[in-house]
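Every protein chain of the complex appears in place save one, which is left out.
Order of writing sets the labels: A, B and C. Residues in every chain begin at 1.
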Amino acid sequence: MEMRESIEQSFTLHVPSSSENLALIRSFVSEIAARVTLNEEEAALLAVAVDEACANVIEHAYGHDASKQVTVRATIDEEQIRIDVIDQGKGFDPDAVKPKDPRLLIKERASGGLGMGLIQRIMDEVKYHVVPGEKNELKMIKKRRKPA
Amino acid sequence: MEMRESIEQSFTLHVPSSSENLALIRSFVSEIAARVTLNEEEAALLAVAVDEACANVIEHAYGHDASKQVTVRATIDEEQIRIDVIDQGKGFDPDAVKPKDPRLLIKERASGGLGMGLIQRIMDEVKYHVVPGEKNELKMIKKRRKPA
Amino acid sequence: MPETFQIHEEQQGAVRIFRLIGFLDAHTAPQFEKALQAKVAGGDCRIVVDGSALTYISSAGLGVFMSFIEEVREVDGDIRIGGLISKVRQVFDILGFSEIFRIFPTAEEAVNSFAKPDAGNVAMAEGE
Partner (left out) sequence: MPETFQIHEEQQGAVRIFRLIGFLDAHTAPQFEKALQAKVAGGDCRIVVDGSALTYISSAGLGVFMSFIEEVREVDGDIRIGGLISKVRQVFDILGFSEIFRIFPTAEEAVNSFAKPDAGNVAMAEGE
């Protein structure tokens, strides 16, 4: 445990809660993903997962209030990359959101409802810690490949 | 003043104090510079100034101790972009550092001594607030061009 | 602020081509939605999306495809996709969109597919 902490590196980004900043968030994630042994496609998916998480905070947790801040923290060690997306917004019960089949969403002519499912499919571990109005945290882990 | 605060946007990046992270810092600054009306060349110089400030923190304030963190905060409003580089390192007396003529440095076969002068030339305002070991802050301001 | 997303539209016979350039995310999806809405409302229902210059897509972008496909297929139109780069294509694949949308290696092939007998509402994956 001590060994692991000594090689852990942590990177944090705080940006105003606006969809305009999703590109900045993705660049941040991509640069850090380039440090670990993810291949280009995996690194791109990691950026998608974090984008989805932040887009949800911007839209649902903060209702597009750009005076609020979204925090993205990336922690890398030899085993994994962990990304935490943190907000102080209204929170929600993630267990109450059931992933829907895209075919069903199409029938409903829905334009949303894909994000959380996509995060689940991309990441190896996904955990929510919700304390509405105080601190809502989404912790996502992707295992690193062993260097070739 | 109130008006100005309402349109101020703030972005913060914390990274381990390692020169490996200068590229990440520059990407962060470049993305934000793209938001303001700096042209491509000015945006590139802004990234140079912040790189110089952070390289100094990494080398001189923290002595290449990657367990320490460097903070870069960018604040933009309609008038300007302000970048604060913050460390908790050993600090120094910036007034005691006199800019040297590159011709002199060449005679001395020096490989350093250009950074602070470069920051001064690039930015419109440069201020240091040094409290050694607690909080050393370099505040740099670049005025925005009026949109064409 | 530089444009992170652009749409270039072109008509080729009965087919409307939307060439998407840059990032299609929650910030830019409304732009694409508006552009598609304008054509579909005007009766242009044979649509090709040229994705060769699309460098990024998130679920907000896929959501635009999702919300229009029923409407255009009802009137024997379709939204077909060509030229996706692999980083973008994999997002379609992961969500099963590759089985719902007809995806072609190039936009040209997507355009030509409308001229064939199976031109109508066929929800079948094409090989790559």
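Keep this in mind: contacts are C-beta pairs under 8 Å (C-beta built on N, C-alpha and C of every residue); 3 or more make two chains touch, one makes a residue touch a chain.
Note that the structure is a prediction, hence the values are computed from the model and not measured.
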{"item": "From B:I7, B:V97 or B:A110, residue that would touch the chain that is not displayed", "value": "B:A110"}
{"item": "Absent chain, residues of chain B that touch it", "value": "19-20, 22-23, 26, 40-41, 44-45, 47-48, 51-52, 55, 58-59, 102-103, 105-107, 109-115, 117-118, 121-122"}
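Operating definition for what follows: only the chains that are shown with their structure count from here on.
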{"item": "Chain nearest the global centroid, as defined over all protein CA atoms shown", "value": "A"}
{"item": "Inter-centroid spacing, chain B versus chain A (mean Cα positions, whole Å)", "value": "29"}
{"item": "Computed distance of Cα centres, chain C from chain B, in Å", "value": "43"}
{"item": "Of all residues in chain A, the ones touching two or more other chains", "value": "23"}
